[in-house]
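Everything below concerns the one structure shown next.
Apart from one protein chain that is not included, each protein chain of the complex appears where it belongs.
We just call them A, B and C in the order they show up, numbering each chain from 1.
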Amino acid sequence: MLDCLTPRHDVERFGITLVGSPRHADILLVSGIVNRQSIEKFRHVYEEVPKPKLVVAVGVCACSADMFRDSYNFVKPVDEIIPVDVYVPGCPPKPEAIISGIIKALEKIK
Amino acid sequence: MSLTEQIKNKFGDKIEMLQRSKKRIYITVAKENAKEVVRYLFSDMGARFSIATGIDNRTAIEILYHMAFDKNGAVVSVRTLVPKPELKMPTFTDIIPAAEWIEREIHEMLGVEFVGHPGLERLLLPDDWEEGVYPYRKKTFESEKENPER
Amino acid sequence: MAKEKIIPIGPFHPLLEEPEYFKFFVEGEKVVDADVRIGYNHRGIEKLAESKTFEQDVFLVERICGICSTSHPFAFVQAAEDISGTQVPERAQYIRTIIGELERIHSHLLWVGLAGHFIGYNTVFMWAWKYREPVLDIFEVISGNRNHYGMFKVGGVRRDIKEQDIPGLLKAIDEVEKFCSMLTKAVMDDPVIQARTKGIGILKKQDAIDLCVVGPVARASGIEIDIRKDHPYAAYDKVNFDKIVMQDGDVFSKAAIRLLETIESVKIIRQCLKKMPQGPIDADARDIGIGEGIGQHEAPRGEVIHYVRSNGSNYPERHKIRAPSFMNVPSFKRTVIGQSISDAALITAAVDPCYCCTERMAVVDRDTNKVLFTGDDLVRLCQEKTEKIKGNMI
Partner (left out) sequence: MKLPKIRELGEAIKALILGPYTSKFPLEQPVIPDGFRGKPQFYEDDCVGCLACIEVCPARAIEYVDDKKKKLRTLTHHQDICIYCQQCEKACITEKGIMLTKEYDLATFDRRKSITQSKKELVICGHCGEVVAPIDHLKFLAKKVGHLLYANPTLLIARHDELKLLEADQPSDSPHWRSGHLKMLCPNCRREIILKEQW
């Protein structure tokens, strides 16, 4: 995910930049599974993002929790906790796939 | 003097040694003597404490202390059995400070109480995890009868 | 002790993957105590591994960590081979070594970049990440994916390195070496970086022995452990490389060790590509057998050790995984106390706790239990201090 910010893929050319706090963000990228311990904190982060907001699930872990579905510490997939707009499958997805996923999310707004 | 001879000379009958290959040595030792053996390996022979593994073998909890000898590349695993249901084990944190986290982990995952540990708190499991449920325990025949779906 | 947990940005941060939550207790500028709460990413992999076959477990353990995704399969297949006594074909051993070393380069470059970001030296961040891309491209050619290579299996490797790819790979490796030595020089003789990192966050040798730290953290404190040299596995006994050890134990030596190791890794890869013999790549080990085995691998962050017990079936009976950060992270408690908070982010990052988790810190004041700074503020403080030093120098 960080790869998108670095010289090769540089998403700033699309006007996308990383912000230090969810309060400044418009798009929330989720990259992993949410377990029993972090589910509350995760919901909190989502609520902190000001409206209108978009959620992009990056990677299969965020989409469906792939192998960790059976774990004792797993509760439910991300899209059952918060609404997810765009899914980017891949393990891990190529940076190009992430970029096009975010662009798709932006198109949804229009 | 080789590593195995040195350990054998020191402890004699107290330990049972199994050498699976040149670099993998397993020592089985009674619960009371485990600390002495690990202390000797760590302090006197200069081994590095690599990790401890807790295994539920249905009648007891097996704890293996893996000690790595970096000079000759051997790994000595000290095996000891903590019989059920009274799962108590002396803590090793006073001789090996690095054992703090792994003892916390074994405590929450398998329910072994390390007597004398400075803070047996949750390490990995969530704060709202049910007390008395230990994820790494194996199914026993009794528990399977009681709740078969589990 | 502050009991309240006030989390301003949560243990999640948009930039990072593995949530950990550090708490620092401060008095004025000094850090007097530190605490860490992990478990935000606990997925129960050890238990899951018992429900999957040995073949599938390789893919499972690969997904423990996104950065060092080869080190866990590497240790796991060695543990399984330790049980079954399988002899791995020589070509497979060379390919394993190449993958392991490529991963070391990209992991160390990633760390250098992030550390550069923390001290406010964004040039280093951009350089390191720019030069990391060619390494990922090599991975894509060899394994078909930029990460999670899926190359390992019990008894060998899954994919061969094609003969026609080797000249291209050698050329790419040369490029990477040029970048690495440039970056090493850039970091080593930059006066600002030296002023910022030397003598900070020292881990004393005795502490390092007590805490049993591994990898670059241990080598920076003068402990000579490197599994690749001590217990040679794969093809590490057939190639020449140096074990890099430093004595100071501060952030600078940790950074220097990582940078110098990338150059050693390039050397190893070049030797492997040239020496690699022809032959089979897979021993076709289907039956693991009964027994217990230990596999070790020197991952970028230190020694990974897997203990596997097999009961003769397709599924492991017990699978214990020890990642290097498990031993290294507790050491930050010894290094960070007594330092000023503007250095705290850097010191914690110096351990390389599997994706610098420093952005999830909160500074808690002893008296009021109020959160004073968030992780972002810490990074900002850290960057401001660098600016100050820079200003004084010019």
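One rule holds in what follows: a residue touches a chain if its C-beta (ideal position, glycine included) is under 8 Å from a C-beta of that chain, and two chains touch if they have at least 3 such contacts.
As the structure is a computational prediction, the values presented were derived from the model and not from experiment.
Note on the chain not shown: across the whole complex it touches A, C.
In the complete assembly, the contact with the undisplayed chain comes from A:K108, out of A:H24, A:K76 or A:K108.
Counting over the whole complex, chain C has residues 52, 55-56, 59-60, 63, 123, 127, 130, 140-141, 144-145, 148, 150, 158-159, 182, 185-186, 189-191, 393-394 touching the chain that is not drawn. Listed for chain A, the residues touching the missing chain in the whole complex are 7-10, 13, 57, 60, 63-64, 66-67, 79, 85-91, 93-94, 96-97, 99-101, 103-104, 108.
Definition applied: only the chains that are shown with their structure count from here on.
Chain centres here are Cα means. That of chain A falls 40 Å from that of chain B. Separating the CA-averaged centres of chain B and chain C is a span of 26 Å.
Measuring from the averaged C-alpha position of chain A to that of chain C gives a distance of 24 Å. Residue positions of chain C with contacts to 2 or more other chains are 39, 42, 44, 47.
Among the residues of chain B, those touching two or more other chains are numbered 125-126, 135. Note for the complex: chain B touches chain C at residues 20-21, 23-24, 26, 48-51, 53, 55, 64, 66, 68, 70-75, 77, 96-98, 100-102, 122-126, 135-136. Within the complex, the chain A residues that touch chain C are 1-3, 6-8, 18-22, 25, 28-29, 31-33, 35, 37-38, 41-42, 44-45, 48, 61, 67-68, 70-74, 91-92, 94. Contact residues of chain A toward chain B in the complex are 35-37, 72-73.
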